[in-house]
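One chain of protein is taken out of this complex; the other chains stay put.
Chains: A and B, in written order; residue numbering restarts at 1 for each.
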Amino acid sequence: MAMFGKKGAELVREAKQTLATTDQFRPFNKDLFEQVVKETEEHYGHLQERMSQIRVNDSTEGGDPNFVGGCAQHRSVLRNKRCLLAYVNARMSKIKHLRWDLGAVLPDDITGNLSATERTFFQGYSDALSSYMAEINLDLTVDSTPPKDPYVQIRVIGNLGEVLLDDQETSLLPHSIHFMTRTEAEPLVMQGLLEIYQG
Amino acid sequence: MANYYDLDDILMEEEYVTVHFKFEAKGLGVLDPGSEHDDIEAGAVVDIPLWLAHDLCLRKFVSIKLPSFYNERIRKEIQADASCVDLGRYCPYFYELGLRLAPISPDPTLGSFLLYCLQGRYKDMLCKAHTVALTTAPKFLNLLTREETQLFEAARDSVKSYNKWRFQGARLERAAVLGRKRRLNALLSPFELT
């Protein structure tokens, strides 16, 4: 039974949660989302029913009861639509940030929490950004905070193995400490594989 | 007008207001728990969410009754000591809801009352926001509406980030979305470091 926006509001609360949760990416709430879509369809059905019963040229003062009811159904459709779009929009803005924070390849546990369309969106957004950066020949995702020295000292957290740094093959073993250019270190720090070491 | 995608605006519109139906409405019986049939009769008094009430009111199908937290008793409380009133408990969207209701409400003083409220409470927030101890959640935070809380937190965050800058300086950190405890193993191998 159509509940006049109750489920929609729940979905928006979920969207707020998604934005407020900073230490993980909440899964797409497919179940709730589909319930709201279904409810919207119900409202639409009711709207059509009311419309079919409106008597044309009704001169009763103010409102035909069918018109009053129809208006409420129509509002409900619009309301649910707004809730659905707001939910999608909130997640979308967060997905964009993932590209800037983590780069083009997302870890599996985050990818798993995206819906199929969201994955497509991420891919498209990521490709657009990459090709733009390739065109202007500048990595826009580095230096998210104003840079200090061009070189930083880092400590390895993840297991990286052999990596090409500054055109030299370097072996980044866990817990070892290295000196490298900030531009090279930044994406790896953001991904949690290295940390800035201040000795 | 608020942003279409503004989550808080959407939730604010979910607040319930009491309306008086001037006409019969077909198929809205669900909204009235007291109603036995599918329709709402003319003259019925029903609680419905603002987003619906607002539209029906503009079409003059219903008239709106102001929620009780805008009544004379609360106004007296605010006059007595604005900053001590627990507006957050009455309605987390006290101001926004009021703003939306003011143009369609029968009471022309609602707008000035909201402004008076804001002015009375703002000073107190100003003093506390930048100085209150950062670690403890102050008791008076519970008295604030959602909008006031946002204002308060804006101030607190800027003090926090100033202190962070003051004592640690800027540094690179890993992305927050990865969570704290996660340990990454070699699952992200194809790095291109050119």
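In this text, a residue touches a chain if its C-beta (ideal position, glycine included) is under 8 Å from a C-beta of that chain, and two chains touch if they have at least 3 such contacts.
Operating definition for what follows: contacts and distances are computed from a predicted model.
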Should one name the undisplayed chain from "Chromosome disjunction protein 3", "DNA replication complex GINS protein PSF2", "39S ribosomal protein L13, mitochondrial" or "Centromere protein I" using UniProt, the answer is "DNA replication complex GINS protein PSF2"
Which of B:64, B:129 or B:143 touches the chain that is not shown? B:129
Of B:68, B:142 or B:161, which residue touches the hidden chain? B:161
Cross-chain touch to the chain not pictured, restricted to B:69, B:90 or B:113, is B:113
Those residues of chain B that touch the unshown chain are 2-3, 5-6, 8, 75, 79, 95, 99, 102-103, 108-116, 118-119, 122-123, 126-127, 129-130, 147, 150-151, 154-155, 157-159, 161-162, 164-166, 169-170
In the whole complex, what residues of chain A lie against the chain that is missing from view? 19-20, 22, 93, 97, 145-146, 149
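Everything that follows uses one rule, which is that only the chains that are shown with their structure count from here on.
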Cα centroid separation between chain A and chain B, in whole Å? 23
Touching residues (chain side chain A, partner chain B) in the complex: 1-5, 9, 12-13, 15-16, 19, 22-25, 46, 49-50, 53, 62-63, 65-66, 68-73, 75-76, 79, 82-83, 85-86, 89-90, 97-98, 101-102, 105, 107-108, 110, 145-146, 148, 152, 157-161, 163-165, 184-193, 195-196, 198
Note which residues of chain B are touching chain A in the complex, please. 4-8, 10-11, 13-14, 21-28, 30-31, 39, 48-49, 51-52, 55-56, 59-61, 170-180, 182-191, 193-194
